[in-house]
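Note that one protein chain is taken out, while the other chains of the complex remain in position.
All chains are identified by letter, namely A and B, in their written order; residue positions are counted from 1 within each chain.
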Amino acid sequence: MFQFGSLVSYLPYLAGGVPITFGIALVAFTAGAVAGLPMALLRIGGVPGLAAFATAWIEFFRTTPPLVHIAWAYYVLPQSFGIRISDTAVVVAALAASVSAQMAEVFRGGFLAIQRGQHEAAIVLGLAPWQRLWYVILPQTLRLIMGPACNTAVSLIKDTSLAAIIAVPELMNRGEIVATRTFRPLEVLSTVAIFYFVLTYPVALLAGRLERVSRKAF
Amino acid sequence: MPGMVRSKAAWFGVCVAAAAITALLIGSAPDMARAAASRLGDIKAHGTLRAAGVVYQPLITRKPDGSYEGMDMDVMSMIARDLGVKLQIVDAGWDTAVAGITTGKWDIVPTICITPKRQEVVDFTDPYLQLDGAIIVAADNSKHIQSVADADKPDVVFADVAGGWGEEFARKAAPHATHKLFSQVTDADMVQEVLSGHADAAVMNTPITTGIIRKTFGDRIRFIPGWDQPLGIQPCPVAYAIPKGDEALRSFLNMELEKFKADGTMGKLLDRWLSSASLK
Partner (left out) sequence: MNFAAIFQYAPNLVSGALVTLRITLVAAALGLVIGLGLALARLARVRLLSWIAYAYIELFRTTPPLVQIVWFYFVVPVLTGHELSSFQAAALALGLNEAAFLAEIMRAGIQGVSTTQRDAARVLGLTTFDTYRFVILPQAFRIILPPAATTLMLLVKTTALASAIGTLELMRVGQLVTTATFRPIEVLTTVALAYFLLTYPIAIGARALERSFRVGQG
């Protein structure tokens, strides 16, 4: 069992990747959720040009792998647009775009799930469109989408592992480094998997709990 | 709450299961290595010599259709022919090259530098090439890195191939610099990192790789100290990596390599591949 010993000495180094993973996920999720709501509204809004743009954005980021987004941002932003940002920022931007598309669909699902009666009642009450949205639709939507939103968050935390390909020193990258130092990929990978499990399982549990709660509300 | 109790139990069970699997693997892996007395027997029995498909331009390169070519490819094909078996190249990266030997994914790794750390877990044939290293920077890099001391600063970013000889070299040469470690990449990718400004420096082999870089990129790349001047921090004797303790395989490969050196095959292949080489 002596090989496990050499792995133990690397645990602090591995653990150091967790805050970076978490940080990337947190910022990307916040940015994506904040961007996703207007995207969803634009898509169902009915203004033809904007709706088409929103639909294109959502469909593009939902149908292409986040790995491609990250690689694309890494090469294109500096070379074609002259935007020079840190590697971590590249990953956050790419993942946020992906999350915005997913959250847009989550929001849209929430809007659609609200019974038609609510929409009609709001109109009958003489509320203006933005009032309908702000006072009636949104609060109910937010409650409904909590569960699916958490699922998106779980996916996101796992997707942060893609940052390893551009050598951002998050958990997966550190795992790869430790694997090359110890020549024991299996043990290291299992440990990395456990780390990710510890990060995502609570969120997944929360998602399940929230889904049950929101179902009871109706 | 019943829901809470059940999740706690599942959590605990999952953790126990994961730990158990890990322990099982740690226990079983060394047994696998011990079981194969000499790989030669297995190789002949299966009729296949498996080699790690690492890429080191120009000794081994990979084409877009996935096939490999290069001097070491030719040498390995000849070795396989002499053994009377087929040569099979298994996709690999420098980060998994050594681990693949110890876990039995392949039998040999070509074009690999002998380092003390690697020697702890695998054995090597006698070297058939002697290389050293130098640092490359982009000519238009604003940090004006002129010497190793200039490179040894925290704001200097090195692009290293994880698990490669270059990474050890870079860390020894510039321990205070920031090192970006990539998996599944080749020297060509690291040159692109430096050229595009994503990284400031990288370590390349002299004189083979540096010579090719000079030919392909001209004065867009500067060398520290010079393209044919090694830093001597950690030399790279190039050899084949084999399973630890496998004397039979080692003797056989050494014999083959000696033969190819003596009858001039090595020299001819080296010339041929070097002359047509560019960093692609």
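Note that in this section a residue touches a chain if its C-beta (ideal position, glycine included) is under 8 Å from a C-beta of that chain, and two chains touch if they have at least 3 such contacts.
No experiment lies behind these values; they were computed from the predicted model shown.
Peer 1: Out of A:Val18, A:Ala31, A:Ala51 or A:Ala71, which is the one that touches the chain we can't see?
Peer 2: Residue touching the chain left out of view: A:Ala71.
Peer 1: Considering the whole complex, which of B:Ser38, B:Ser77, B:Thr103 or B:Thr265 touches the chain not shown?
Peer 2: Looking across B:Ser38, B:Ser77, B:Thr103 or B:Thr265, the contact with the absent chain belongs to B:Thr103.
Peer 1: Tell me which residue among B:Thr111, B:Thr125 or B:Thr186 touches the hidden chain in the full complex.
Peer 2: Among B:Thr111, B:Thr125 or B:Thr186, only B:Thr186 touches the chain that is not shown.
Peer 1: Using the touch rule from the top, list residues of chain A that touch the missing partner.
Peer 2: Residues touching the hidden chain, for chain A, are 59-60, 62-68, 71-72, 75-76, 79-80, 154, 158-159, 161-162, 164, 172, 175, 185-186, 189-190, 192-193, 196-197, 200-201, 204.
Peer 1: Since one chain isn't shown, list which residues of chain B touch it in the complete complex.
Peer 2: Touch with the absent chain occurs at residues 9-10, 13-14, 17-18, 25, 28-29, 32, 53, 62-66, 90-92, 99, 103-105, 183-184, 186, 188-189, 192, 280.
By our rule, only the chains that are shown with their structure count from here on.
Peer 1: At what distance in angstrom does the C-alpha mean of chain B lie from that of chain A?
Peer 2: 35
Peer 1: Would you tell me which residues of chain B are touching chain A in their complex?
Peer 2: Its residues touching chain A are 3, 7, 11, 14-15, 18, 21-23, 25-27, 29, 94-96, 98-99, 102-103, 121, 159, 162-163, 167, 180-184, 196-198.
Peer 1: Looking at the complex, which residues from chain A come into contact with chain B?
Peer 2: Against chain B, the touching part of chain A is residues 1, 3-4, 74-75, 78-79, 84, 87, 164-167, 173, 176-177, 179-180, 183-187, 190-191, 193-194, 197, 201, 205, 209.
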